[in-house]
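Some chains omitted; the rest stay in position.
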Amino acid sequence: MFSIGNKFRLTVFGQSHSAAIGGVIEGIPAGTVLDEDAIARFMARRAPGQALTTPRRENDRPQILSGVADGRTCGAPLAFTIENTNIRSHDYERIRDVPRPMHSDYAAAIKFGGANDIRGGGQFSGRLTAPICFAGAIAAQLLADRQVTIGAHISSIGSVEDSRFDPAGVCAADLRALSGMEFPALSDEAGRAFRKLIAEVRDAGDSVGGTVECAAVGVPAGIGDPMFSGIENLLARALFAIPAIKGVEFGAGFEAARLRGSDHNDPFEMAADGSVRTRTNRHGGILGGITTGMPLVFRVAIKPTPSIALEQDSVSLSERRNVRLAIEGRHDPCIVPRALPAVEAVTALVLADLIAIPAR
Amino acid sequence: MFSIGNKFRLTVFGQSHSAAIGGVIEGIPAGTVLDEDAIARFMARRAPGQALTTPRRENDRPQILSGVADGRTCGAPLAFTIENTNIRSHDYERIRDVPRPMHSDYAAAIKFGGANDIRGGGQFSGRLTAPICFAGAIAAQLLADRQVTIGAHISSIGSVEDSRFDPAGVCAADLRALSGMEFPALSDEAGRAFRKLIAEVRDAGDSVGGTVECAAVGVPAGIGDPMFSGIENLLARALFAIPAIKGVEFGAGFEAARLRGSDHNDPFEMAADGSVRTRTNRHGGILGGITTGMPLVFRVAIKPTPSIALEQDSVSLSERRNVRLAIEGRHDPCIVPRALPAVEAVTALVLADLIAIPAR
C-alpha cells in the first residue's frame, strides 16, 4: 500500500499530472506548532528549477487541508496537497505504446491492464517525493526536539567520489552544514567535480547515477526490534520507495563482505564521558536490528536517470515489433541531488515513528 | 514485530536456549499436502554439523502442532516447533557484563534493560533462521506450483569471487542445480577456493564475510505495488531479518551508480516466443517496484561472523572500564553458506505472499 509507519504514518497520493499530489500524516502529537520555514527550506532542496536540473518549475507550496487549528496540530490527520501546475502536453500515447527503457511504463501497463496514468510517469514520477519531503520535514522537526539530526551528502556521481563520513565521529554540526549546499559534499573538490561531470553528461544527451551517504546522530541506543522490524529492515523498506534507488548498505555494507572478523569488529570502549561506545563504527550504529547509540550511517545506490536524449531500442506493444525510441523533452541528467533530501526524509519518517511519538 | 506477510504470514518465536523455537504460518491454502521431503532437504541445507561449520548438532526436526488434518492443511494456522537440544552450558554472565564486539549483546542489554536472554545469543541467534527456512520451504512449494523457482549461490567470500548469474538468461534448471551443493557456486573453481579460504580463516581463529546472489525465475510481470510496497521494499525488509546481512542490491545495484544511462538502460525487445523482454537485465527484474517478467536478481552482503577466537577489546558494563575479551567455544568461521538458504527462504515468503495465495 501507499502508507508507511505505525504511530507516525504517512499515506501518499497523486500522479505527476493529476489535479494534485499530497499525503495524509497521522500521529503528529497534538499541539505541535509546525516550523513552516524549516518545511519550506526542506522542500526547496528537492524542488526542480535549480542549476542542472529539469526546467519544469514546480509550485511545491503545500496547502494544509486538515489537522491544524489555531496554528498548531489538533490531533486529527494532517492532509495536505501540492497542486500540479505547469503541466506540459506531450504525446503520451506514443509512450503508452512504446515503453521507455528502464522506466516503469511496461511493468505498470501489465499491472494495471493499460489503465495506468502514463502522463509524466503517473504515480511513478519522482514528483511523488515532494509529499515525502513535506512529511519528512515534519518528522525531522519532531526528531530535532529529541536531539536527533539527519543529514546526507552525495558520496559519488559516476566514478567521481566524495570522501566518506567518519562513521564514529560525525556530529550534528557536520550534518547541518550540508543542508544548504546545492551539491552537498564533504570536500569542495568533489562538489565541483560532481557539477562538472553532470554538465558533461547533460551535454552528451546522457545521464549518470550516484550514491548518497546518510547519517543520523543522537539516536538513542536500544531502538528497533529484532527480526523483521529492525532499523535496517524499516529503513530499507522505506528507502526503496524513492524512485531509482537500487541498493542500500549499512555501516561497512558490501565492503564488510570482503573483510575478516578481526578487521571488521568494532571494539567497545568507555568514552570520556563515562558512556559506552565503539571505537570504530563499521556496524553503522545498528547491531541485531537495534541501535547502539553510535551514528546511524548508510548509503544508497541511485541508478542513472532512465530518460536520455539518445535514441534507444524498444518495442511497439500494439504492433509487436522492435522499434527505435527517442524521448523528447528535457530531463534531469542526474537525479542524485534531488533524491538526497528524499533519503533524509524517509529516514526521518522511520525514526520519528520509532522514537518521537508518545505511547498514547 | 516478529511477523512478515499479509496473506501468507509467518510469525517467528524462540531463543537459542529456550525450550523451543518455531513459528506460526497463516494463509497456507487449505487442502495443501506438504512435501515433507522437500522441507527436510531445505532445512538440512542450513543445518550445522556440516564441514567447516559449528559442530553443535541441531535436531532441526520440526514438529507440527496445528494446521494439518488428515495429511493436508486445514485452513487453520500451522504452528510448529523445533526443540532446542544439545545445549551446552557456558558462563553467560561474563557475556552479560562484557558485550562481545559486533554482537547484539550491548544493544539488547540497553533495549531490554538487562533482561534479554543472553544464552547463545538469545533471540538474535542465527538459529532463528531455522523456522524461517521451514516456512520458506513451504512457500517455495506453493511457488513451485506456479512455476516460480528460487535459487542462490555464494557470489563471494572475502575477496574470492564466483562469477555472476547471467541476469537475462538464468533459468530454473540453473537454480535447481545449486541446491545440492555444499558451497553453491557457479564455477567449481570458486567453490574450491571458498572452501580453502574458510579453512584458512578458521585455522587463524578468524572469520570472514561474503555475498550471496539470489535469483527467482518464473515470476510473472506486474507484481508489486509502487511506493512503499514494491518488490524491492518488501524483499529488502525481509532480507535484513537474516542476522549478519548489511547490504542489499537489486540488478546492477551499486554498480548502476557508476554507470551512464546509455550503458545502464535495458532495451526492450520482442522475444522469439512473441513476448516482450529486455535484452539485458540490469534492472534485476523490477522497475517502479513492479516485476517485469525478467528474472529477479539481487545480492546481499554478509558480514564476518562476529565470534572469533582472537582476543578483542570490550568493556565491563558493571565496572565501567575497558577490558580484554576472549570468546570461548567454536564458531562458524563463515556464516555465508548457512545464510544462503535463509536468503532463499525469505525470498520465497515474500513472493508467496504476493502471488501464491488466492484472493479469498
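Lettered A and B in written order, each chain numbered from 1.
Please note the rule applied: contacts are C-beta pairs under 8 Å (C-beta built on N, C-alpha and C of every residue); 3 or more make two chains touch, one makes a residue touch a chain.
Since we're looking at a predicted model, the values are computed, not measured.
Of the identical protein chains in this complex, 2 are displayed in place, while the full assembly in this structure file contains 4 copies of the same sequence.
Please note the rule applied: only the chains that are shown with their structure count from here on.
If each chain is reduced to the centroid of its CA atoms, chain A and chain B end up 26 Å from each other.
Every residue of chain A that touches chain B in the complex is listed here, in rising order: 1-4, 12, 99, 101-104, 106-108, 110-112, 123-124, 128, 156, 158-159, 201, 204, 206-211, 221-230, 232-234, 236-241, 243, 245-254, 256-270, 274, 276, 278-279, 283-284, 286-293, 301-308, 310, 312-315, 317, 320-322.
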